[in-house]
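A single structure is presented below for examination.
What you see is the complex with one protein chain gone and the rest in place.
Just so it is clear, A, B and C label the chains in written order, and each chain counts residues from 1 on its own.
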Amino acid sequence: MHDLILFAQSRGGYWLPPPDSSTAGDVDRVFYFILGVASFFFVLIVALMCLFVILYRRRPGVEAPGSASHNNLLEITWTIIPVILVVIMFYMGFTTYLDIRTSPRQAYDIRVVGQKWSWVFSYPNGHVAPELHVPVDRPVRLTMTSEDVIHSLFIPAFRVKMDLVPGRYTTTWFHPLRAGTYDLYCTEYCGTGHSDMLSKVVVHKPGEFETWLEQAANLLASMTPVEAGAELTRRNGCLTCHSTDGTAKVGPSFKGIYGQRHTFTNGTSAEVDDNYIRQSILEPMALIRQGYQPAMPTYKGRLKDQEITAIIEYIESLK
Amino acid sequence: MTDHSTHPVTTEDAAREAEHYGHIMPLWVLAGVLLTLVVLTVATVAATWVDLEPWNLAIALGIATVKAALVVLYFMHLRYDHPFNALVFVTALLFLAMFLGGALTDTIQYQPDIESYRESRQM
Amino acid sequence: MAKSESTTRPPDDADPGSVEAPRPHAAADHHRPFLAHHYQSYKQQFEAGKLGMWIFLLTEILLFGGLFCAYAVYRANHPEIFIYAHHFLDKNLGAINTAVLIFSSFTMAWGVRCAQLNQRKLLMVMLSLTLLCACGFLGIKYVEYKHKWEDGLLWAGKYHPVEHAEPADHAARPPGRPEAQSALQRPEGPRYAGIFFSIYFMMTGLHGLHVLAGMAAIAWILVRAANGHFNSHYFGPVDYVGLYWHLVDLIWIYLFPLLYLIH
Partner (left out) sequence: MSDLLTEPRPAAAPSMDNYLTHARGFWSWALTLDHKRIGVMYLVSIVASFFLGGLFAELIRTELIGPGRTIMGKDMYNQVFTLHGAVMVFLFIIPGIPAALGNFVLPIMLGAKDVAFPRLNLASYYLWIVGAVFFVFVLVLGGLDTGWTFYTPYSTTTDTRVVLAVTGAFILGFSSIFTGLNFIATIHMLRPPGMTWFRLPLFLWALYATALIQVLATPVLGITLFLVGVERLLGLGIFDPKLGGDPVLFQHFFWFYSHPAVYIMILPGMGIISEVISVFSRKHIFGYKFIAISSIAIALLGFLVWGHHMFTSGQSKLASVIFSALTFSVSIPSAIKVFNWLATMYKGSIALLTPMLYALTFIFLFGIGGLTGLFLGALATDVHLHDTYFIVAHFHYVMVGGTLSAFLAGIHYWWPKITGRMYSEFWGRIGALMVFVGFNLTFFPQFALGSRGMPRRYYDYGEMLGEHPEFYGYHFLSTLGSYLLGIALFLVMIYLIASLFNGHRAVANPWGGATLEWQCSSPPPHDNFPVQPHVGDPYAVRNFQYDPDVGGYVRVAQTAKPEHPLHPSAH
């Protein structure tokens, strides 16, 4: 309970997390401006209310002093003042919003695909990862879409949020100011695993991003196929639906399936071998294993051939 | 308009007054409207035989609107009805226009995001 | 209902609070059938009913409005779908149906006039004619739907045009319009052509449901007319049903050019 009351944080104030993107500070300015106006009016209203309740409380035998029942000047005053204030609020919100939504031309491009319930970030060199890695101090543009239902990408520290809508692209951008690791949430309700659809943004120190990207992309060169396969199943979001310890999730566990015979909803059966796994990944709807829903997205065009081979070796290794 | 202070308070008054209400449409007006509507229907079909792009849609909708106006004003007696009922009708159109306007403005603006997606997926 | 309640109500002078003159309307209920107890006069009741009906029509317009909005959005953004797909609709049948509905509107309007003029027999004729037209309209609609069904020209999820599916109106197709021509060459038409049929079926389907509802209402009025309920003092229900029926016509007046007469 010691953490019940947290006082002002070092940056960002009490209400908001520390602002770590180039536009976050502006958003916070709007927030605190509105907070100021709102607090002023709230305090004014409540103070007057309490004052009146005390001053004019009913006393037996004393009639209300009374006052006029309308006063146009007064009415107009308390119409105009809020009008002016909300125009300012709108204007501040509007200009900052244009900054948030208009990405600079030389931004670093990353593609994002959302699916139930994982994120896939693809980098210009073809590398994919379930976490978002970006260089510090450089604008990054995300071009996003969804494989199934609507998701939404939210990075509180950067004050950005944008939906991932199936059947179209949406974009957002940010310019991280500090290296570090930040939270990334899905904020559009997307079903069972909505609250698990979490990831991280890793903002690399100057120069480190490129090294990371090169190494990460070269998975197959730097690792054994089994290791690479394990890493690939993690990065491509397989593990949100498949476990490696034998428990069934949305899909069957990978553990021990290699070599088993499985029956399918269409009545046929087959042994789990290289071809079957390849087919499961590329055309998941072709054969649906009994007891499961046809819920798996296709990875056609998203996984290279050697990568699939590595995954097969990895699954084979899970005895 | 809906002020009832002038309403009769006794049964006899009420009965007497009840004799006269509601506008009775002369038959020739009804028939004339019918005729006009049929002519306009023919006209709107005929208008598609000629290529007046980009005006075809406007012409079709224009004719439809004239027809609708005739139905509303004469078949539905709105011309002789309480002005408030006319206001109700116009309000419906106004709010429909607002809805349509909002949705159209936005979808037209973001259409490129859908197109580029479809192109990239060769759909 | 209101009437039966008023008969069980204790006589006014038994009302303990009543000190002034007895209410004028209460005793009159028996002499003035169909006047609800909370109205002063037929006129007031009629005007209230009419206002209520107009508000109801407003809600109907907005209900259809959603579909008009969907139509506008897809037509504005994908005109090619509409240009392609409307050729599968039969302009002639559409035009005939328009005429049928217009005529039924006319008989309905005449029917209202009959009710106002105490012409009971003629009123029944007019209502019957209106019903007949409604049946005709639905019959033609059925023929159209049947063709679409057979040709697999259904809404997007079930849009599988069969090979021989051809536009219904060869004659009406303008010869010199290449984009429509080339679109027609593809067996499935432009991508997502099924959306047109989704909209088509929703609009005409909802309209058809309204025709059915209108027919039920007209039948009800017909029965009441036969029982001699209506006269120049009391003809509200005929007028209200008439208004509803005209609205159904009104919507069709827009559906016809929007769906059948695309250029």
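Heads up, the rule we're going with is that contacts are C-beta pairs under 8 Å (C-beta built on N, C-alpha and C of every residue); 3 or more make two chains touch, one makes a residue touch a chain.
Note that the coordinates shown come from a computational prediction; the quantities given were computed from them, not determined experimentally.
Contacts of the undrawn chain with the visible chains, over the full complex, involve A, B, C.
If you put the hidden chain back, the residue from C:35, C:73 or C:222 that touches it is C:73.
Panel shows chain B; residues 2-5, 7, 84, 91-92, 95, 98-99, 102-103, 105-107, 109-110, 113-114 of it touch the chain omitted from the view. The chain not displayed touches chain A at residues 1, 3-6, 14-17, 23, 26-27, 30-31, 34-35, 37-38, 41-42, 45-46, 48-49, 52-53, 56-60, 62-71, 74-75, 78-79, 82-83, 86-87, 89-90, 92-94, 96-98, 100-101, 148-150, 152, 154, 156, 159-163, 165-168, 170, 182-183, 185-196, 198. Across the interface with the omitted chain, chain C contributes residues 1-2, 5, 8-10, 15-20, 36-38, 44, 47-49, 51-52, 55-56, 58-67, 69-70, 73, 78, 155-158, 191-192, 194-195, 198-199, 202, 206.
In this section, only the chains that are shown with their structure count from here on.
Interchain contacts link the chains end to end along an open line, per the touch definition above.
The geometric centre of chain A is 47 Å away from that of chain B, both derived from CA atoms. Residue positions of chain A touching 2 or more other chains: none. Among the residues of chain B, those touching two or more other chains are numbered 118.
Residues 24-25, 27-28, 31-32, 40-44, 46-47, 50-51, 54-55, 57-58, 61-62, 65-66, 68-69, 72-73, 76-77, 91, 95, 98-99, 102-103, 105-106, 108-110, 112-113, 116-117, 172, 174, 176-177, 191, 232-233, 235, 239, 242-243, 246-247, 249-250, 253-254, 256-258, 261-263 of chain C are the ones that touch chain B when the two sit in their complex.
Remark: chain B residues 110, 113-114, 116-118 touch chain A in the complex. Across the complex, chain B meets chain C through its residues 2, 4, 7-11, 14-15, 17-19, 21-22, 24-25, 27, 30-31, 33-34, 37-38, 41-42, 44-45, 47-49, 51-53, 56-57, 60-61, 63-64, 67-68, 71-72, 74-77, 81-82, 84-85, 88-89, 91-93, 95-96, 99-100, 103-104, 107-108, 111, 118, 123.
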